[in-house]
Each structure stands twice: as structure tokens, then as C-alpha cells.
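A single protein chain has been omitted from the complex, and every remaining protein chain is retained in its original position.
For subunit A:
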Amino acid sequence: MAYSTSGIAGLAFAALTAVFLPVLVGSQWVLIFTSTACFALAAAGIGLMYARLNMVSLTQVGLMGVGGWVTLRMNHGLGLPFEFNLLAAGVVTAAFGMLLALPALRMRGLYLALITLMSAGGIEIVLSTFRFPNGGEGFWGVMPSVAAPFRRPVLAIEDGAYLRYAIVVSTLGMLLIELHRRGAPGRAWAMIRRSEAAAMASGVNVTLYKAWAFALSGLLAGLAGGLLAGSIGLLDAATFRAPESIMLFALAVVGGAGSWPGAVIAAILYRVLPALFNDWGLNPDLALVIFGAALLHAIMTAPEGIAGQIRAALPRWAK
């Protein structure tokens, strides 16, 4: 398999952040960067659907909630190690995403976006009604006030190590996308994007490959949600409300769908910028104003987002 400059830069970026971030920043920021790594993975899933298939998914953060719920449920229900719980979260969320895809597969554009938004709303209602398991009795496993302990991966008990763990999982997720892009699914997706008639005439099973994209994007959202659950061992339903899904989609477009820097930029805007404003004594909601302006900017002048603009500014050898 050929190595691209962008791929090497991505691995180097992941290695540098994994090595230095936990050492250089304070404990509060370690948590913020951990959740940034999680949201970068989820944003990469959005970018995959949008850049490869022109499909607008407005339910990604909701799906993260599903992954988080599964991880917490497994953690408090069974004695399995974190990795199993995380994998289960990915698989269940992928299946969930595929289930969602079934009615959505016949829809395009705005109608598909609306269906995904409605499912985000549905997930929001279920999660805010039943909340996340914290070690209580029964299926929903919720007990008031206190929470049972969360078992982190053996390799990553400390917050700093867990940040590294999250960066590694996030990087593996993005490599999985790249593997798809270079293989038969990537070629099939490119044909579908050209036109569904052309794809069918090329022998591509359009339904299968669209559902596959939904499943892959769901898998990444599930892993991201599971990782986020491990960050402080608790999740709050407010994190996964439907407007958050819309916000993350908008930022994925601003950052640049379809490339790793785009997903990272989206997550930084989503997580780090509000935290910075908070640090500077400004209202974190000010970030929303900036997001709005950035979205207008992206739609009008930068179809490939900020990542595309950075790439265009690089010298030729670095592309």
C-alpha cells in the first residue's frame, strides 16, 4: 500500500500529540483534549458520509450517545475489560446506524438529512428520559447521585495515559476509513457519487454500499461515544442532544469533510474553542457566533473547508 504525504503527516501528528499533549497541558485540558479526540473520530465518520456519498448525517452525536450507553451498560453489568465494552459499543452502534439506513436509503439530500435529524431527536428523548447507566439496578441501571466506578483500560488508568489511548483509537478509526477509501468500497462510493445509474451499470450494489457507509460511520460514532464514556466514567444526556449533531456536522463541513485534518479541526472548534473562551473569561457561547461565520465562509469560499485551504497553501512537495 502506498503512503501518501497526508497519511504520514497524520500519523506524525497523532504520535506528537500522543507523546506531548498529556505532558504539556494541565489536568483540566487533558480531559478536554480526550473529548476532542473522541469528537474528531465521530467527525471523521460524518466526513466519510458527506465527502464520499454526499449524504448528510445529522445524527452522529446521537449515535455517540448510543455507543456511550452500551459501554456504560456493559461496564456496570458485566466484568469484561474496557476493550470488549468499547468493541461492543462500536458493533451495536454500527448495527444501529445500519438499521437507521434502511428507511433512509431511498431518500436523498434534504429528506435523508431530515430522517437522520429525527432519529437524533428520538435518541435524545430516550437518553434524557432513561439517562446513562451508572451502576444501578435493572436494565437501565440508573441510581441517584453516586456512581459505581468505571474500569478504564489496563494500559490507560491515569488521565494522561487515557488521552493517549483515545488518540490511538481515534487514529486507528481514521486509518480504517482510509483503508476503505483505497479499496473496493471507496471505488464503489466514488461511482455512486458520480451517479447511482453509473454505479449500477458498473455492477455496484448501491444499497449494500450505502448501508455499509452508514454502518462504518456508526461504528466510528460508537467507538467515539465509548471512549468518551471512559473519560470521566459518566455521561450526561445533554452532551448528545440533537442540536449537537447539527453543530458537529456543520463543523465537519467547516473543517473540511473527507480528510483527517478536517475532522481534527472540526473537533478542535467544537471542544477546544469554547474551553479557551471559558479560560479567557469570555462566554463559551461566543463560539457559536464564530461557528456561524465560519460556516458561511466555508459554504461561500471554501468547499473543502479549512483543511482544503491549508492544503492549497502548502508547497507542492508537501501535498
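Operating definition for what follows: a residue touches a chain if its C-beta (ideal position, glycine included) is under 8 Å from a C-beta of that chain, and two chains touch if they have at least 3 such contacts; residues count from 1.
Note that contacts and distances are computed from a predicted model.
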- Note on the structure: Expected UniProt protein name for the omitted chain (select from "Transport system integral membrane protein", "YeeE/YedE family protein", "Hydrolase" or "ABC transporter ATP-binding protein") would be "ABC transporter ATP-binding protein"
- Of A:Ala201, A:Leu282 or A:Ile299, the one touching the omitted chain in the full complex: A:Ala201
- Note on the structure: Where A:Met191, A:Ala242 or A:Ala307 are the choices, the one touching the absent chain is A:Met191
- Note on the structure: The missing chain sits against subunit A at residues 184, 187-188, 190-191, 193-195, 197-206
